[in-house]
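Note that one protein chain of the assembly has been removed; the remaining protein chains are unaltered in position.
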Amino acid sequence: MKVSVIGATGYAGAELLRLLHNHPEAEVMYMTSESHTGQPISAIYPHLRGIYDQKLISMKEMDKIAGASDVVFIGLPHGHAMAVGKVLEGKSVKIIDLGADYRFTDTKTYEEWYKVEHTHKDAKRVYGLAELYRKDIKTASIVGNAGCYTTASILALAPLVKYNLIYIDTIVIDAKSGVSGAGRSANLSNHFPEMYDNFKAYNVGGHRHTPEIEQTLSELAGEKIVLSFTPHLVPMSRGILSSCYAKLKPDVTAEQVDAAYEEMYQNEFFIRLLGRGGYPATKEVRGSNFCDIGWHIDARVGRVIALSAIDNLVKGAAGQAVQNFNIICGFDEKMGLLNVPVYP
Amino acid sequence: MKVSVIGATGYAGAELLRLLHNHPEAEVMYMTSESHTGQPISAIYPHLRGIYDQKLISMKEMDKIAGASDVVFIGLPHGHAMAVGKVLEGKSVKIIDLGADYRFTDTKTYEEWYKVEHTHKDAKRVYGLAELYRKDIKTASIVGNAGCYTTASILALAPLVKYNLIYIDTIVIDAKSGVSGAGRSANLSNHFPEMYDNFKAYNVGGHRHTPEIEQTLSELAGEKIVLSFTPHLVPMSRGILSSCYAKLKPDVTAEQVDAAYEEMYQNEFFIRLLGRGGYPATKEVRGSNFCDIGWHIDARVGRVIALSAIDNLVKGAAGQAVQNFNIICGFDEKMGLLNVPVYP
Amino acid sequence: MKVSVIGATGYAGAELLRLLHNHPEAEVMYMTSESHTGQPISAIYPHLRGIYDQKLISMKEMDKIAGASDVVFIGLPHGHAMAVGKVLEGKSVKIIDLGADYRFTDTKTYEEWYKVEHTHKDAKRVYGLAELYRKDIKTASIVGNAGCYTTASILALAPLVKYNLIYIDTIVIDAKSGVSGAGRSANLSNHFPEMYDNFKAYNVGGHRHTPEIEQTLSELAGEKIVLSFTPHLVPMSRGILSSCYAKLKPDVTAEQVDAAYEEMYQNEFFIRLLGRGGYPATKEVRGSNFCDIGWHIDARVGRVIALSAIDNLVKGAAGQAVQNFNIICGFDEKMGLLNVPVYP
Partner (left out) sequence: MKVSVIGATGYAGAELLRLLHNHPEAEVMYMTSESHTGQPISAIYPHLRGIYDQKLISMKEMDKIAGASDVVFIGLPHGHAMAVGKVLEGKSVKIIDLGADYRFTDTKTYEEWYKVEHTHKDAKRVYGLAELYRKDIKTASIVGNAGCYTTASILALAPLVKYNLIYIDTIVIDAKSGVSGAGRSANLSNHFPEMYDNFKAYNVGGHRHTPEIEQTLSELAGEKIVLSFTPHLVPMSRGILSSCYAKLKPDVTAEQVDAAYEEMYQNEFFIRLLGRGGYPATKEVRGSNFCDIGWHIDARVGRVIALSAIDNLVKGAAGQAVQNFNIICGFDEKMGLLNVPVYP
C-alpha cells in the first residue's frame, strides 16, 4: 500500500515514519511540512539519517500526493485536518487523522472544547480505537485516531463501564504523561532545566481529551458520563500512566471485575492484562503498541482502581494509526507492530 | 541546644544534618548508626566531607547521648523508635521521631497497618504537623513527626474538611513521590536503569500513610473519614505532588473555597497559597520547607481538586522535624529553615 | 536457524531476546538462568509478557541445548563462557560470546586485566567487530563479541590509526555510558536517588575495555599502542558517547582525515558518518545498531577529536551479536537489525 504523511515533522509524524519503515506492506510516498519544505526529513530528525532521506514537500501539492497514495496519515495540529479531509473527499484515498478533527460524533462538542469551527461536519468518520470500534474501522474512509490520554483511560475503564460495575458519576482519572506529549515546539515550560527533576499538573478540568473519553465511555454505558480528568507531566520523554478511580456498585465482587477485563480483552493482542493487583509501568511498554492494564479493589473504601500504561507516541498515536491502517487494508492487525518494548 | 541524631545514615537523617548545620541554635553532639559504627559520617555521605567529619557511634551508648543532648532526633525504621522512647522516658531529653511509631493516637491502628506490636502505648506524644498541632507541640516531650505523603495530603485537604465544604466519603488522593522516599537500600526496583524514564504506581489501597491522613482529617471533620490513597514513583530524587479530589457540597461557591484556604493558612510562612487555578511544582520547593498549594473547582463535575507540592525530605521529614524542634525550644519557627528552593 | 541464549537475564541477554523476536530467520529454543531456573523469562522481565513466556532452564542441561541449537549466544559474566566453550568444542554449534573470554588474541592480557585464569587458550576464536573482522567472522566457530566502550572507541579511531594520520602515543579516550552498562545487579552506587542528577568518572586507568581497544588499534597500526581510557557514568539508561583525542601528524590535512573516514566506512550500513564538524548524540541511535561518527580538526592545537555514539546494548552488545550471527549464517548483515532509533 502506498501511503503519505501530511505533517511529518511533529513527534507523532516522526514516530509513524519509524513504524512504517518496518511495515512489510507500506511504502512511504510523500511526507509534508510547511515550515521545512524542500529539506530532507533527516535534516529535521537526524536519527532518520540513512533511513529516510526523502525531501519534505508542501501539502499544497495535495493532488500529487492523493494520486500516489492509497492511505494518507495526517499529523497536523487540530483544526487543519478538516481542510485535507474535504479536498480528498470522493477520491479513493483513505484518511487516518492523528489529530482531533474527526474524533467526535457530535461536532458541537469539538467546537466547544477546541474553540474552532468544524468545517467538515458531514464527513463519514469512525473513531479510531481498534479494540472498541474494529468493525466500523474496517470500512471507514476517514478514521479519527484516538488520542493518547484517551486511549489509556478508555481502555482501563471500558470493562467497568460496559459491564455496569461502577457508579459512573464517581469516575476520577488522574493521568501522567511524558513530555513528548506536549509536542516539539520549544517553550520555557518544557525547557530542559525547568522540567528536569520536576513534576506538576496542568489543565485541571479543562483538558481536551476529557470529552473524548466521555464520548466513548458514554456509548459503552448507554448513558451520559461526565468525569474528572487531570493530566500531569512526568520528567521523562515518553509514556502515559492513567490511574482511574470509581465506586463499585453494591455486591460487585472482585471476581466479577476480573471477569469483565478477561471477557473484554482476552483476545486482544495489544492489551496485556496484568490481573488484579498488577502494576503497569511505562517503561515496560516503551516503543511498543502494548497497553498494559492492572486493577485493584480497595474494599475498605468500596472503590476499584484501574491502572494502564501505554507509550503515548505508539499506542497513543502512531502505533494506533498503523493498527487502524492494518484494519482498513485487511492486513493482520499486528503487522509492523511487533516491536518488543525497549527496556531498560 | 544540644541535639543528637539516632539513625543518621538514612536519607532523612542526612538531610537533618544538612539543615542543622545552618541552624544558629543547634549543636550536633552525637550521630548513630549500627551498621557503620566507628566510621565518619562523611565516609557514608561524601557530600558531607569538610562539614561533618564526626564518627558514628552506636545507639547502645544511649546514656552518653542522653546526658549530652537536650533533644534527640530519631531517624530509625518504624518499630525501632519505641525502644528509644522508653529508655529516655523520665529523662530531660525531648524526642522528635521522624518515623511512624509515635504518630498514631490509637496504637491499634498502628499495629494493624504496620504489623508490629506497639510497646510504648502510654507515651505522651503529639502529632508533629506544626500548622495543625502547634500548640500541643510546644509542650510535648515526644513528637511523632508527620510523614511525607501525609503532610502534603493533609495540608491540601484540611481547609476543605475543616470548613465542611466537601462530602468526606468522596476523597481520592493520587500522590506522586521522588524515589528518595523509598529510602537508601539498593534494590532491583529502584536500580537506576529500571526506574529511569519509568513511572508506576505501588501499594494501591495499602500504603501506611493512609491511616495517618485519615486520623488527622477525621479529627478536623469531627467524624471518621476513610479515603482512597494511591502512591506513585516519579523518576526524580526528591519531591511530592499530591492531587486530591472531592465532591463539593451543594451550593458551596468558589469564593467559599478560596476563603477556607486563606483563613486557615494566611499566617503560615511555610504554606504558600498559589490561589484558585494555581499549579504547584515540585521543583519550586526543592530543598526548602515550603508546601505550595493550589486548588481548582471543576463545576462541570462538581468536584474540587487540591494540589500540593513539598520536598519529601524537608517539609516531609527533616525540615518538619526542625520546625517542630523550633517550636519545642521556643525559637522562631523559621529558624534555620530559610533555605530558598534550589531552582532549576 | 535455531538459537539459544545462555545467561538470558542480564540486560544484554534481554536485549538479544528483543532483537531475535523480530529476526525472520532465528528461532529461540532455550534460554538459561541459574538463579531463576524454572521461572518464565517474563517473570524476570515483565516487558516480555505476551512475547516470550518460555521458562528459563539451567545451563547444566547443555546437551539438550546443544542438540537443539545451531548457534548459542552467551551472556554470562566474564570467566564463565570458557567452560561453555570447552563443552561445545567439537560439536556443530557455533558460539557468540557477549562477554570478554574470547576477545583477546593474547590470553595473557586477558588474565592480567581480568584476574582470572584462561582455561580455553587454544580455542579458535575471532574478535567480533564486524566492520573490521567480517571476513574472519564468516568462518568462525567462536566469536568474542566486541565490548561496548570498545566498539564506540575503536570505530571512532580506526581510520586515523589505519591511515597513519596521528601520533599513536597521544591518544586519549574520554568515554561516557548510560547506567545499563553497569549491569542489573542493584547496588548503592547505582541506586536511583544516588545516580539521578549525578555525573562521575570511574576506573580511571584501569577499565578492562582498555586492552581490548589497544589490541585492535595496535593491529591496525602495525605497532603496539597504549592509550588513556576514562569511563564515566551518565544519568541515563542507555547510550555511549566516546570522545577521542589525538595529535595529528605534521602536514596532515583536514581533507585527508575526511577521506580516511569515507574510505573506510562508506559502504558500512551501520556506521553513519556525520562528517567533519558533526555531533553524534546518543539519543539519535537509541534502540538501533547504528554507530554515528563525527570528527573535528582543532588546528590551533594540532589535534583531531573524533566523536562516536552507539546504543551500548545494541551495537555495543546484542545488536553486534546479531550482526555477527548474520555473518556466520550467511544472511544479509542487516537482517533483523533495521530498527529505527527510538526518538525522542
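All chains are identified by letter, namely A, B and C, in their written order; residue positions are counted from 1 within each chain.
As a convention for this text, a contact is a pair of C-beta atoms (placed from the backbone, for glycine too) under 8 Å apart; a residue touches a chain by one contact, two chains touch by 3 or more.
Being a predicted model, the structure only gives us computed values, none of them experimental.
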{"item": "Identified contact with the non-displayed chain, of C:Arg103, C:Lys176 or C:His209", "value": "C:Lys176"}
{"item": "Contact footprint on subunit A, counting only the chain that is left out", "value": "11, 178-180, 184-188, 190-197, 235-238"}
{"item": "Interface residues of subunit B (partner: the chain not displayed)", "value": "11, 14, 17-18, 21-22, 45-51, 180, 196-197, 237-238, 269, 272, 274, 281, 283-287, 290, 292, 338-344"}
{"item": "Absent chain, residues of subunit C that touch it", "value": "170, 172, 174, 176, 178, 193-194, 196-202, 204-205, 226-228, 230, 232, 234-239, 241, 243, 245, 279-283, 286, 296-298, 300-301, 303, 305, 307, 309, 344"}
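Everything below uses one rule, namely that only the chains that are shown with their structure count from here on.
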{"item": "Equivalent-chain rotation between subunit B and subunit A, CA atoms, steps of 5 degrees", "value": "180"}
{"item": "Farthest chain (mean CA position) relative to subunit C", "value": "B"}
{"item": "Centre-to-centre distance between subunit B and subunit A (centres being mean Cα positions), rounded to whole Å", "value": "39"}
{"item": "For subunit A paired with subunit C, centre-to-centre distance based on mean C-alpha positions, whole Å", "value": "36"}
{"item": "Subunit C residues counted as touching two or more neighbouring chains", "value": "11, 180, 196-197, 237-238"}
